[in-house]
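For this depiction, one protein chain was excluded, whereas all remaining protein chains were kept in their positions.
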Amino acid sequence: MASISPLSVDEQIALVTSDDPHHPANLICELCRNFYTLGWVTGTGGGISIRQDDNIYIAPSGVQKERLHPSHMFVLSHSANTYLRHPTPLKPSACTPLFLAAYNARGAGACIHTHSHWAVLATLINRGKKTFRIANAEMIKGIPSPATGGYHGYHDTLEIPIIENTAKEEDLRESLEKAIEEYPNTSAVLVRRHGVYVWGDTVWKAKTQAECYDYLFQLAVEMAKLGLDPAGPIDPVEDES
Amino acid sequence: MASISPLSVDEQIALVTSDDPHHPANLICELCRNFYTLGWVTGTGGGISIRQDDNIYIAPSGVQKERLHPSHMFVLSHSANTYLRHPTPLKPSACTPLFLAAYNARGAGACIHTHSHWAVLATLINRGKKTFRIANAEMIKGIPSPATGGYHGYHDTLEIPIIENTAKEEDLRESLEKAIEEYPNTSAVLVRRHGVYVWGDTVWKAKTQAECYDYLFQLAVEMAKLGLDPAGPIDPVEDES
Amino acid sequence: MASISPLSVDEQIALVTSDDPHHPANLICELCRNFYTLGWVTGTGGGISIRQDDNIYIAPSGVQKERLHPSHMFVLSHSANTYLRHPTPLKPSACTPLFLAAYNARGAGACIHTHSHWAVLATLINRGKKTFRIANAEMIKGIPSPATGGYHGYHDTLEIPIIENTAKEEDLRESLEKAIEEYPNTSAVLVRRHGVYVWGDTVWKAKTQAECYDYLFQLAVEMAKLGLDPAGPIDPVEDES
Partner (left out) sequence: MASISPLSVDEQIALVTSDDPHHPANLICELCRNFYTLGWVTGTGGGISIRQDDNIYIAPSGVQKERLHPSHMFVLSHSANTYLRHPTPLKPSACTPLFLAAYNARGAGACIHTHSHWAVLATLINRGKKTFRIANAEMIKGIPSPATGGYHGYHDTLEIPIIENTAKEEDLRESLEKAIEEYPNTSAVLVRRHGVYVWGDTVWKAKTQAECYDYLFQLAVEMAKLGLDPAGPIDPVEDES
């Protein structure tokens, strides 16, 4: 991917400079501070990317996610596959090809990647399984169902593909793309012993879904600790209890 | 419920505009930020409603609860069952009929709905049971006893009805109303695999009680993890220990 | 205890009005906000009292501890056992006689009462026992040893009396005083299924100790979950591991 921008220096600065707190360059900073308090982006891991029309904003690799500044942002032209802004001496995020997978295959408006313990533990309580499954939980209703254009129902079994982690993050791309293709109804892919990728039509939908997924991962892990099956049926209510 | 307000635009704006931080429209925003840090309203779920005389303030559906603005508030006339304010293009909360159940049956001043993991897990450690029960915990004393006009005692067994969740939130109304009627001494109803509804005479009482309930749910779940019965008796103290 | 103050209204206001953030009336507000984030004073429970010479500052009963204002403070003359300030219509804390027990018997400069889950669970993993015991933990070194004038050592077994809870908080006084007398080396008393009382020579020492105790309670509970004995010996190190 070309790292020489077709834009002038002033144009590049303009891309990430705005008084609007909802501008992608500002919002990425604010949301990463939020995610840090949730334990999603500790140790510089994880992150968020926002697409504004053809411009894709991504935080750099290896920086303190709770201390980002708009000037740290990389900006990519989606159609030209070129960096419009590549701030020296920062490195582009290793998540870039993975975020692109969701932008390309699903037309997402934003992608979130977390290293949440709950996501990792959700892959570990499903040893050797290709999917994470949970059913009969209210928060499932916060997860869209791209196949139907609506949302999952309370009684639906939410199924999220788990792909195996690779030594290099960029090598996840192929299996991530395959999972996106094989699970048309998912808006997230878990990566074993690593974390989760979540995408949504807008940044707010992506954030809402990331919170719903994380909630469900935590619920499943806590259920496992209590000896309960997250995908199991609802127990019949006893007459006398 | 009519969504065309009998009020002028200026009157509608005045309903949610105040410099007083204790005005319901301001307080809902502030308390939702507080609840977000407690994990009660993640993923746009949960919320709070405050009644000021005949006016019932409710946050809209599907918005980031930690980012509410007073201008987002719906206002309902309790007596007329009409929206005094229905801000376009927001959607009224699906909790509205459930909050109304507590306003109607108990004359509550505020209602809180959380998706706290502790509330959900409290329903799951009581598989097939119609109630959650805990006894001999100091925080039980923070829970009112509407039947007596006072509060629960330390040695009382606090019993909270658990109703079964439904596919659509509004369909909970009937069973919620029934639980409120059948358990005259409760100020909360748990919804299996969903969360909890709590109400109180004032917003501060509702908040205090919601915190006490959540505390007790957490205590019960932690006791279950340690193999202890939350509703069990106090162990006799050993002479030599 | 007399609730009519010998002071003029202006003198009473002066007692709780100061620009100094370290003034007891200000510090109680700030520390309660801190304690709220730690889960120690949820649901209006728990609190802190600070003694400045003969004046004892105590937050009122039943108020949101994270929203205290200096004007809410009660002030007690220790020597005269009279309220110097009794702000209408607030109620004095039910902890007052218990804080006084530590002021009287130990000359404490501040007392903290928490409802921390860790404190309650620490009493529950010691079913039927009269004390909580933990050994061989670095944080034990943060706990003073009044009997020696120094601090506990790493290898010492820290022993904290557990008293049984009573239906009314003020009825704890007798057993709290007895525990203080019978355990001259303790600076805290656990109350079964209720919480903990901690005191220290100064407000900062009391806060430090309350944090050390809470840390040790959490450690003990987590050890119990992992099947380890908090008061057990250090395992010998294997030659080949």
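Letters A, B and C mark the chains in the order given here, with residues in each chain numbered from 1 onward.
Methods note: a contact is a pair of C-beta atoms (placed from the backbone, for glycine too) under 8 Å apart; a residue touches a chain by one contact, two chains touch by 3 or more.
Source: prediction; values computed, not measured.
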For the chain not depicted, the shown chains it touches: A, C
Of C:Leu15, C:Ala137 or C:Ile162, the one touching the omitted chain in the full complex: C:Ala137
Chain A, residues in touch with the chain not shown (by the definition above): 37, 42-45, 62, 64, 115, 117, 120-121, 124-131, 164-167, 191-195, 221, 224-225
Touch residues of chain C, complete complex, unshown partner: 37, 136-139, 142, 153-155, 204, 207-209, 211-212, 214-215, 218-219, 222-223, 225-226, 228, 234-238, 241
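The rule is simple: only the chains that are shown with their structure count from here on.
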Chain-level touch network, classified as line, ring, star, complete or other: line
Distance from chain B to chain A - Cα centre to Cα centre, in angstrom: 30
Chain A and chain C, separation of their C-alpha mean positions in angstrom: 43
Where chain B touches two or more other chains, by residue: 37, 225
